[in-house]
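A quick write-up on the structure given underneath.
Not every chain is included here, but those present sit where they belong.
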């Protein structure tokens, strides 16, 4: 397994070449990346990893493929809904389907995910109701679902904050004597914040069963990853005592294997693991973003060739597993999900005005109760006035 | 004179400061090629280069902390915090370092840092993108805190903030970014700490700042129909607060209404009510009234109209201080 661990090579102290030119670091070289399924759909043997995905037969892979197709469809639908004014905003995960579904499908029901705003596919795998994906972006709630129902916290918008929650949750799992695992999802940009660094420190010190799953999609809004990190992101964790793996994030097999290795390690008392899933944000940061202001089209096109769905499609075709019937079934399911998603969206009503005062506290708070009373009086007074 | 939006006016102010003083530099997330998520710094990286308009790693404490280090060497960094709700990771650097360094060193180290913060609600955004954290900073000794309500002030005040030898937290009323107005790039501005009487009136003093100045002016206009003359004060500076101007107004009107988006408890409205009550207790005809956000985290956007003070809520408070029928004392009910 040692092949999978990142061993940061130390920069040469004698190098005095002056200012580091980071331009070539924006796209990380592929050499030391774990890849089991090439962009062309060719499966390569990697004994250390293969054993972890032996159960993923073509059938199972078809099901993962279906997930990826569906979440991509959800993204398309959501973007359309935003353009039509039904959603205020949407953060597409286009291009990151393998990273999210490969990792999330590896989890057990009693594991717990802590994510950022872009992990809709993770929520999908955790069994979220479609309508619950929409509430935040339609503006009817500050979070969509009950975390305990699907084993996933509602997204953290403050970059990196959730990594500490995941670590604390994992410490609590250990205290409870269960072998559940916490997984923290975050981006390449997030690695610059203090919180994820502190999270690694706490995780190492308390040997917490937590996985730090970084989707390095090359961008933090308009900032290329080279501005956040002059070496690969996976190189950081080992120094904290957190072993790391760097995998092709567009390869669902590699992502699955890496996540399972980390889960197994965590469950058996081995502590935290860091996974860098190297991928690319093929869409805008959110629907309000304009990547044409900063993105390199050539780079974009290059990554389009590495599409996570296409390569599975190619592989399954070679295997003869993508029959017209299977394709039709997946297309039908996609259509159904999209239709349900759309109607769930437009049917989402605004909450009651006075609900702004609900659930701020778990127990009564006299100050807030008074404001609620006064505002209720105001609303009925205004209504009376205008009646 | 040219007509500019408020955001472009800030951009123009930044540009002029960059031109005039080569120790001015901008730092922040996405302020370069993107021009910031609100495009306030649009074009500046192109024109001044990446050494003066610096995209930084994604870490607010890091941005403010390194900016402080640059100030040690005489730079005047202007830091952009992308949204109000993202300033908290930098809180320690702001409150325990930035605010205190000048005092700590007996005035030896000056920290002429400006922190620009698009703030407030009303744009239909998700959580953490609509907050009004000004009270935290106005309560912090060592900082100056200002906000603007129109393009001319936006232009002049950002330049004054950068010129100030003290750290300034510069709150930008993001929902007014697209408001247009005439801007005289060479106007002689009011001192940075001064409030402005935005509209003269005789019956009630209405104090507002930032995004709610426009709302306050609307309310004053509407009140005319009710035969009421409201004096609107645009506070502009939140630390220090120009109480002399407010006091003079209240001595005249005898009535005070204060409005802000931030939560009521411990908000600036409390300070203004308390200080003005202290200064002109015997001129007051009624207790000062506050029209503010509630003591809740900013609600989901579909409910934000039930959080943000609006014309009707302001006029209801005006009725209250005037002793007229209002929501808390409906005459039908008695």
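Per-chain residue numbering starts at 1, and chain names A and B are given in the order in which the chains are listed.
Going forward, a contact is a pair of C-beta atoms (placed from the backbone, for glycine too) under 8 Å apart; a residue touches a chain by one contact, two chains touch by 3 or more.
Source: prediction; values computed, not measured.
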Stoichiometry of the full complex in this file, given that only one copy per chain type appears: A x2, B x2
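Assume only the chains that are shown with their structure count from here on.
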Interfacial residue positions of subunit B with respect to subunit A in the complex: 29-30, 32-35, 37, 55-59, 61-62, 85-86, 88-89, 124-129, 264-265, 294-297, 299-303, 306-307, 312-313, 316, 326-328, 330, 332
Subunit B-facing residues of subunit A, complex: 88-89, 117, 135-142, 157-159, 189-190, 192-195, 220-223, 227-228, 288, 290, 293-294, 350-351, 353-357, 360, 365, 367-368, 371-372, 374-375, 377-378, 381-382, 384
